[in-house]
Every structure is written in structure tokens, then in C-alpha cells.
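The complex is shown incomplete by one protein chain, all other protein chains being positioned as in the whole.
So, chain A:
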Amino acid sequence: MIGVFHPGDSVIHRMPALAKLGLLAVAVTITALLHSLPALGVVALVTVALFALARIPVRLAWRQVAPILWVLALAVPVQWFFAGWEAAATMGARLLLAVALAAVYTLTTTVTATLDAMQVLLRPFARWIDPDRVGLALALAIRCVPLLADLVREVLEARKARGAEGSPTALAVPVIVRTLRTADHLGEALMARGVDD
């Protein structure tokens, strides 16, 4: 979700986020229930067709799917050892396809569209949950990942510059202090931008 949206005007891009979320849920459920490798092969072909239809560059698609390969590199041999090659291949294919299908969604849908969809989904619970606040909390959680990553990187560099590479205190204290200060500033900025309206 963090800045992976690939702009475009394909049918998939233009489809409402709520419909895409629904189709994603159905597709992942079907994939999880399939036991035959040829059937999973058909799902794989459909997934590749979806990437092509959305005109997602291969490099970008690969970047979304590649991280799961590390998990598969560990999980598939274990499954093979205990349950045989067919079960291992089925499990690996299911995981890979679920991640690839989710990538089609994230690459073609903005965070705003996802938040709007979530707010629609949460509307029946509006008596107990404020959908706007949940949406904002999710947006902030997504936004804070790169913000905190930058903060930790800067502190690591400062720690290195001071020759204190091994010191957990030289990492933890500035990270906590700066995180709390950043949270204060973010709160102030949200207030200035009318979030308390």
C-alpha cells in the first residue's frame, strides 16, 4: 500500500475499489479451496492476464511478488518433507497466487479509494465505530511506515557517526524521543488540517 499504486486507466483501474475488494476475496477463497495443480495453473493464467490487462510492468509486478518467495523457499521444502511434493507445490502455488492477486489490487487502487471502500463497509457499524476515524487511522498507519523508517535510518547514521554502532541505548532513546515528538507534530498538523471538525 505504501506508494505502490501504479497509475493507469485500464478496466481494472476504473473498477470501484469495493467491487475489486469483493472479487479479490472471492478469488483468494477459491484459490485456497483448489486442490488440483492444473486448476491452480488456470488461476495463474487468469492472474497473469489481469496484470497484462492492467498494463503493470513486469518489473513492478515482480517487486510485489518477490518477497513471498523467501517464505516459500523455507516453507515448501518443509511441506515436501512431511506431506510430499504435490502438497508442497499446491501450498506454494496457493500462497504465490494469493499474493499476486492482492498485488493486482494494490497496484491498481489508491489508498484513498481503499479507505472510502472501507468506510462504506463499516457504515452498518457506524453506531459503534466512526468509519471516518478508522479510515484516517489506517491512512496514518500507512503513512507512518516510511516516516518512521526515515527516522530510524537517520538515528542509525548518527549512531554510526558517533562510533556507537553496538549500543542499543544510542538507538532506542533517540528513536523513542523522536517518534513521540513526530507524533506530537503530526497531531498538531492534523488539527490544523481540520481533522477535529
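Quick note on the criterion: a contact is a pair of C-beta atoms (placed from the backbone, for glycine too) under 8 Å apart; a residue touches a chain by one contact, two chains touch by 3 or more; residues count from 1.
Assume contacts and distances are computed from a predicted model.
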Open item on the list: Please identify the absent chain by the protein name in its UniProt record; candidates are "Peptidase A2 domain-containing protein", "Heme exporter protein C", "Energy-coupling factor ABC transporter ATP-binding protein" or "Inner-membrane translocator".
Closed with: "Energy-coupling factor ABC transporter ATP-binding protein"
Task: Touch criterion as defined above, residue of A:Leu34, A:Ile56, A:Val76 or A:Val111 at the omitted chain - done: A:Val111
Open item on the list: Touching residues of chain A against the unshown chain: what are they?
Closed with: 1-3, 5, 7, 110-112, 136, 139-140, 142-143, 146-147, 150, 182, 185-186, 188-194, 196-197
